[in-house]
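Notes follow once the structure below has been shown.
Shown here: the complex without one of its protein chains, the others still in place.
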Amino acid sequence: MCGIIGIQNNPEAATLAYMGLYAQQHRGQEGAGVVSSDGEKLHRHMGQGLVSDVFSNPDVFESLKGDSAIGHVRYSTTGDSDAENVGPLTFNMGSYYLSIAHNGNLVNIEEIRQQLQKDGALFQTSTDTEIIIHLLAREEGNTLAEKLEKTLQKIEGAYSLLLISPTEMIAARDPHGIRPFCLGKLQDTLVFSSETCALDLLGAEYVREVNPGEMIVANDDGFYSKMFTTPENPKHCIFEYIYFSRPDSKIFEESVDKMRRSFGKKLAREYPSESGDIVISVPDSSNTCALGYSSESGVKHEIGLIRNHYVGRTFIFPTQRLRDLSVRLKFNTVKGVMKDKEVVIIDDSIVRGTTLKKLAKLLRESGAKKVHVRISSPPVQFPCFYGMDFPTVEELAAGSRGVEEVRELVDADSLGYLSLDGTLESTNKEKENFCTACFSGDYPIRMKGENGKEISKVSSCS
Amino acid sequence: MCGIIGIQNNPEAATLAYMGLYAQQHRGQEGAGVVSSDGEKLHRHMGQGLVSDVFSNPDVFESLKGDSAIGHVRYSTTGDSDAENVGPLTFNMGSYYLSIAHNGNLVNIEEIRQQLQKDGALFQTSTDTEIIIHLLAREEGNTLAEKLEKTLQKIEGAYSLLLISPTEMIAARDPHGIRPFCLGKLQDTLVFSSETCALDLLGAEYVREVNPGEMIVANDDGFYSKMFTTPENPKHCIFEYIYFSRPDSKIFEESVDKMRRSFGKKLAREYPSESGDIVISVPDSSNTCALGYSSESGVKHEIGLIRNHYVGRTFIFPTQRLRDLSVRLKFNTVKGVMKDKEVVIIDDSIVRGTTLKKLAKLLRESGAKKVHVRISSPPVQFPCFYGMDFPTVEELAAGSRGVEEVRELVDADSLGYLSLDGTLESTNKEKENFCTACFSGDYPIRMKGENGKEISKVSSCS
Amino acid sequence: MCGIIGIQNNPEAATLAYMGLYAQQHRGQEGAGVVSSDGEKLHRHMGQGLVSDVFSNPDVFESLKGDSAIGHVRYSTTGDSDAENVGPLTFNMGSYYLSIAHNGNLVNIEEIRQQLQKDGALFQTSTDTEIIIHLLAREEGNTLAEKLEKTLQKIEGAYSLLLISPTEMIAARDPHGIRPFCLGKLQDTLVFSSETCALDLLGAEYVREVNPGEMIVANDDGFYSKMFTTPENPKHCIFEYIYFSRPDSKIFEESVDKMRRSFGKKLAREYPSESGDIVISVPDSSNTCALGYSSESGVKHEIGLIRNHYVGRTFIFPTQRLRDLSVRLKFNTVKGVMKDKEVVIIDDSIVRGTTLKKLAKLLRESGAKKVHVRISSPPVQFPCFYGMDFPTVEELAAGSRGVEEVRELVDADSLGYLSLDGTLESTNKEKENFCTACFSGDYPIRMKGENGKEISKVSSCS
Partner (left out) sequence: MCGIIGIQNNPEAATLAYMGLYAQQHRGQEGAGVVSSDGEKLHRHMGQGLVSDVFSNPDVFESLKGDSAIGHVRYSTTGDSDAENVGPLTFNMGSYYLSIAHNGNLVNIEEIRQQLQKDGALFQTSTDTEIIIHLLAREEGNTLAEKLEKTLQKIEGAYSLLLISPTEMIAARDPHGIRPFCLGKLQDTLVFSSETCALDLLGAEYVREVNPGEMIVANDDGFYSKMFTTPENPKHCIFEYIYFSRPDSKIFEESVDKMRRSFGKKLAREYPSESGDIVISVPDSSNTCALGYSSESGVKHEIGLIRNHYVGRTFIFPTQRLRDLSVRLKFNTVKGVMKDKEVVIIDDSIVRGTTLKKLAKLLRESGAKKVHVRISSPPVQFPCFYGMDFPTVEELAAGSRGVEEVRELVDADSLGYLSLDGTLESTNKEKENFCTACFSGDYPIRMKGENGKEISKVSSCS
């Protein structure tokens, strides 16, 4: 996953883009970058690590000149975390430079990549993002927008895109609107952002979503919108609500916090825990959900796990004993709260299950009589081809296990998952408006030459 | 403030010390260091920044040889954040090296420093910690412990100390027990730590506090305890309960979390908010307190502020507009929660009041009808000479303002501070067992040549 | 200018390549890099600065796996000294990676570059080297060698090339043999190198030159040679003898040292200095030349200038006075030697004339009665399009000045340049076998769209 931000028409464009990345740091901690345009040239600063590390020297903003800028935070996928893949990627188009920030994942790239290579294209990175630019460079057209429009006919998958040239900024979103993408306004400044939490930070007003299938072309004279294709049925990623987006964001036109509270309430109705003494959350992603569960079930809400927010990258410890301790680097229990209680612990999802297993053990060591696990989403059983970084099916806790087996795996006294219907009914949209592939295996976009192995090679930012 | 850790008799001593610092990162983010002993030599690694930055390369643990180690995290005080002041400080004693980690602040150092300089002492740092070693180096005595015992007669103030020589580790705590300091055990390994959360992380068992006025001398053969002075009435820092320590720690023999919940309940009784619709906390330090307030008052607890935990060091933004935005780098509101509500916001204390003022504004912008501020401690009116890094009296919100004036300053609709009596009654100890100087001006240890200016120069880690 | 090295079939390939770069450090101080092949993958390490800086950590050789390697040192041209331009450049060819090291300068690249861009090529660097790979990627052919052969038909200029793929190494030299390039042998190991001094360092035996118009394709099974074109009349760069190559190298089949001695002798015959008391050289490039001049003229040879070899990059000093001193950072005089003498100072060439002017002043300040300048090459009057980094004609001392005017410029009492005929007669080859364009304006290869300005933009390594 990644986060993107675009600022058009503001003398502080690069600084605002940087702030917008700060707000979206949760969408990618592997690297960060900003590219600004001064009307003639692009200026770029990027690096590996957190936004605060990459932009630790305020002098960089003096070199990031101009009134428009785009920014990108990149997710730490397993493997290819090369510096060269950190965005926004920048390309020499001959007479000018072009930079692109991309959130999502393309699905038909292998075929295109092979054709491009046959034609003599040389690749700088292993990202799918670069494919878009190679295609664009080969299109005929009078304007960048014209070329991009043609290019977008050829690619499939999930994408929220921002392109910046010396004279223009273009935003585009895939026809299914899989990843979030919104438009905001700050006086005369346009702001594009993955999530609205960035608008809030900038004091910008939310205008609307960038629509599925829409391109917005902005320059000094203003902006215009164009549908580059007939939008299909939206297929918003339900997992953005469940886990990925910030609770204070509004995505797909709904508050994430409100959605999580609904999940919590629904979960309480589907899987109450009559004997539970207290409800605790795995901070911070399940906090609201736990409130919802508590209010609906009447079981008292407590703060039982303390998260150490200073945990940056740690390394693999040399001995098993030290490795066993490492979950405690991140979480510790408040012992008095747990003592002799049946504890209902709410988590947003189970991916591998390893952390949850360690937490269950921790709760027992801290005195919990029983540990009831409640998950505010269905079992994750299938890979995501549109940008969510799940492990292989073999590594997914529920990949080949039933609920009872997962309960055993994490060593809980009881386990309840929110049902898929329950999840979807908690929203205000039609069920078919969401992509639920990771739960249901029902993929809205077919992969070309689709198979797990090929996909797992994709080192795209997504 | 600082945090310290000591590991005696463990083949992974340095790695465990590093983990113990991780757990105590909240006690100091300016720098971190570990010094280990292999029985003949000391080995040191330290640096500026977070523990994860300083120890980003696991190879350093290969060089941190030996079965005992001490560690130190240093607080970012204003001004002198020199690399040379990051601990543990290490000194060439002639025939061996000695290293020291110190949490606290000495009060009579100026006089001693001048005398030492007259005698030809050369200083490496501007810390008060170094004074201890200069005194020790000049004491007669057959053993390090003997010399330290004599040295401790000469210094006054707050200190929890760990010394490591090639053959020994010594822990010592000031006669008033101002800062927390505990002893734990992990099989045959002794663990000394500022807070118990480090014991938890290491899987160590809590044994007891290092007692006020006690020295514990440990080596390969075991350890012995000695009172180096008759302990006076304990004067534990009440602010450790209110704000500084982690909620999952037990300090001064009580759970911090439990104490904060008591503060919240008491506050609800002293300053209820009849018209309040919801109670929110300033995450994360006031979370438990807000729970206590909610349960006692019956006002519904909600999550209204989201904290961005990725905020590392940011810089001073160049324009006022950008500076105004900067509170949002750290906090954002969940708008739906606030909308048309009278919001009771719980914070642990008001120091300068600047953040609270910005938060109140943020709440209103997010739709709060009224903002009722409740503070789980009395007004901070006086400087701390024992290690808490408060600004000057002029800069303290309550330094020269009454409650009503502070309310105006932070622009709240109502403001209630927990009373000093209420604060102290919430504990299970006698009132006179706490230092309340920052609230009451009642200093348990007189400063020599005491005046604000001189003190503010102290660049000690505290 | 640059230097290149290739090692085929040796378990220490990367280390030997590094040593070969060390020997050729004088050919480029801007950056250095080595790419090795392990039969399946390429491994790369490069950086800005000297070889000793870039390879300061011996661990890099563990990652530079494999039995073959190429290396490159890059010259500090004015302007574009971007890290991305440091070689060997590496390209993703789709099914494998390819790396290239290039010494020389292409002349018809602008036209090709524009055509490539029209076809949608995206460039990573601003070098002419990259053009070669883009062309190659678009050629049809069963093997790399076949594609390269076709590519080389399309490019013009000076080049000594080394390509490495996972399975092959290919050396190629332009049809005029403008830059030096030789082949050596070390038991079963093939060594390709710009200069023979690298063979000496490696203890390798000199075999022969890579011939103009020749491609040598080497792999695990051995190597074969192929003429990719009918070689034209050689046009070796005479300036390699005069200044650029190391005196202990043999290039174009002759010892550089011997050639410089001939230049010195010839110069003594053309421009004796009857009143000269001593002959000194500008160390180290003119040392041998001064010996030749002395032995032919009978004027005593002395060491009058001491060069400080520790001068790395210095910066531009803030005041004129400090800037005036800066020649002395590099050179100082031995005062006693100069005192009351007429000094004949030998230099290899005059480019801008600024250093020589400062040296003449220095000699006078050290007591020289008269300063007679003798130059072992003709006046440099024209730009080089084949890789020598001369300034613009306006900046060349002799660009628009006669000999007498240059004498005035450098403030010498007399000035003698070796004649072009004298220069060429000193060699053992036919006159027409050398490129003398910088002296004569007679360019062996016509520039396409030839003009000084366009050329000066080329940021190629050359």
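Just so it is clear, A, B and C label the chains in written order, and each chain counts residues from 1 on its own.
As a working rule, a residue touches a chain if its C-beta (ideal position, glycine included) is under 8 Å from a C-beta of that chain, and two chains touch if they have at least 3 such contacts.
On a predicted model such as this, the values are computed, not experimentally measured, just so you know.
Put simply, the hidden chain is in touch with B, C once you look at the whole complex. Within the set C:136, C:197, C:216 or C:282, the residue that contacts the chain not displayed is C:197. Interface note for the absent chain: among C:89, C:291 or C:437, the touching residue is C:291. Among the residues C:44, C:301, C:357 or C:374, only C:301 touches the chain that is left out of the figure. Within the entire complex, the positions of subunit B that touch the omitted partner chain are 91-95, 113-114, 117-124, 133-134, 137-139.
For subunit C, the residues touching the absent chain in the complete assembly are 12, 15, 19, 22-23, 25-26, 29, 50-53, 56, 58, 61, 197, 200-203, 246-248, 255, 257-258, 283-284, 287-288, 291, 301-303, 306-319, 321-322, 324-325, 328-329, 332-337.
In this text, only the chains that are shown with their structure count from here on.
Central chain by Cα centroid: A, whose mean Cα position is closest to the mean of all protein Cα atoms. Distance between Cα centroids is largest for the pairing of subunit B with C. Subunit A and subunit B, compared by their mean Cα positions, are separated by 36 Å. Centre-to-centre, using mean CA coordinates, subunit A is 51 Å away from subunit C.
For the pair subunit B and subunit C, the distance between C-alpha centroids works out to 62 Å.
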